[in-house]
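The complex is shown incomplete by one protein chain, all other protein chains being positioned as in the whole.
Showing subunit A:
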Amino acid sequence: MEAMLQGIGAASASVSPCPVDRYYRFGVASLQSLPVIRPEGRTIAGSILRSCRARQFITKAVAAKADSNATSAASKPGHEVLLFEALQEGLDEEMARDPRVCVIGEDVGHYGGSYKVTKDLAKKYGDLRVLDTPIAENSFTGMAVGAAMTGLRPVIEGMNMGFLLLAFNQISDNCGMLHYTSGGQFTIPTVIRGPGGVGRQLGAEHSQRLESYFQSIPGIQMVACSTPYNAKGLMKAAIRSENPVVLFEHVLLYNLKERIPDEEYVVSLEEAEMVRPGEHVTILTYSRMRYHVMQAAKTLVNKGYDPEVIDIRSLKPFDLYTIGNSVKKTHRVLIVEECMRTGGIGASLTAAINENFNDYLDAPIVCLSSQDVPTPYAGTLEEWTVVQPVQIVAAVEKLSQ
C-alpha cells in the first residue's frame, strides 16, 4: 500500500497555462488564469473563482523548474501535511474567512470526525458552527438544505459516503433541484463530503462508490480529491461555489503526505489534473486509482511506453477540454476507475469521449472497473474487485497493439 502511494510521478517540463476563455468553462464569471506554482517546480494553471470578498492571492514565483522529485529539504517552501490535515486546513481557512460556513454531521464536533477532518474545529468555532447531529442522514442533509436556503454555507459530512444513500432524496430533489424549481429564488450552496471507495475489509456497505449513483442528478457538481494539494484546493473551491458540490474523499488516502504551499490557493472545480504527460496512450482515472495507475506507469515506462496520465478530478461535469486534447494527441484511451462496471463514471466518460472525439480514436476505449458485485469482506477477494496495476499494464499493452 505504502509503495503505491509514494511518487506521484516524475514531472516533465512545465505544463503551459490554459487560456482564459476555456472552451468548456463551467459557470465561472470572472476568470483569471493564474499559474499556481507548486514547490516541486511544476506549474499547474489554475483559475481563481469569483469570490465575494476580493482577495489577492499571492503566488510565490519559485523559478526553479523540476528536475527531481520532491526530496525533503528543510529549506523547501510550504509545509508537509497528510491529506486529512489538508482537508481540515481548507475547511478551517474557509470557516475563518466566512462566518456563514458551518459543518453538520455525526461526531464532527469534539470527536473531530471519523477520519479527523474536523479535528479541533469545534474548539475553535464552537458547538453551533460545528454541529453534531443525531443519526439521520436524510434529515441532517435536509437541515443543511434549509440552512443553505436561509444564507448559511453548510458542509455536510457523511461518516461514510455509503450512508448518504439515506440522504438521496434530499440531495437529489432538494439540493439539486430547489434552485431550479424555485425559479432561482433560493440557492443551495452546500458541500457534501465524506470518505468513500473500497477500503481495507470494511465490508460491502462501507465500500460504496456513490459517484455512480449521484452522477445523473441535475444541479449538483461532483469532484474527487486524490492528493493533499488538490484536497485542500477542492475543499475551498467547493465551499465558495454557489452550487451544491459533492466532494468525494477516499478512505485509504487520508494519510497521504505531501508538501503544500503556505500561501492560500484554490483549485478549479471543473478542471482535470495532468499527472504525467505522455504520447502513447491517455489514461483517465481519479481518486485512489490514480496511484494504481502511476504504479503501472512505472512498469510501462520501463517497458518503453509513454502513457499520459490524467486525474479527471471533476466527475460532474467532465473536463472534456483537457481530456479531448489528450485524446487528440494519443488516439488511445484507457479509463481506470473503482466504480462498478455498470453505470459508473467510466461508463459515462466512455460515452462522452466516443460522442465528442470519435474521429480521434484509433482503438475502442478500454474501461477497467470493479465488477458488479458487492465488495466482499475477505481480503484476497476484495483485492481482486479493485483494478490492480498489473491489469492496467496489460490493458495498455493490448491497447497499443
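Everything below uses one rule, namely that a contact is a pair of C-beta atoms (placed from the backbone, for glycine too) under 8 Å apart; a residue touches a chain by one contact, two chains touch by 3 or more; residues count from 1.
Operating definition for what follows: contacts and distances are computed from a predicted model.
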What is the protein name, per UniProt, of the chain that does not appear here: "3-methyl-2-oxobutanoate dehydrogenase (2-methylpropanoyl-transferring)", "Translation initiation factor eIF2B subunit delta", "Cell cycle control protein" or "Serine/threonine-protein phosphatase with EF-hands"? "3-methyl-2-oxobutanoate dehydrogenase (2-methylpropanoyl-transferring)"
For the chain left out of this view, which of A:185, A:380 or A:401 touches it? A:185
Positions on subunit A where the hidden chain makes contact: 23-29, 102, 128-129, 131, 133-134, 136, 138-152, 154, 169-170, 173-174, 177-187, 218-219, 221, 241-243, 317
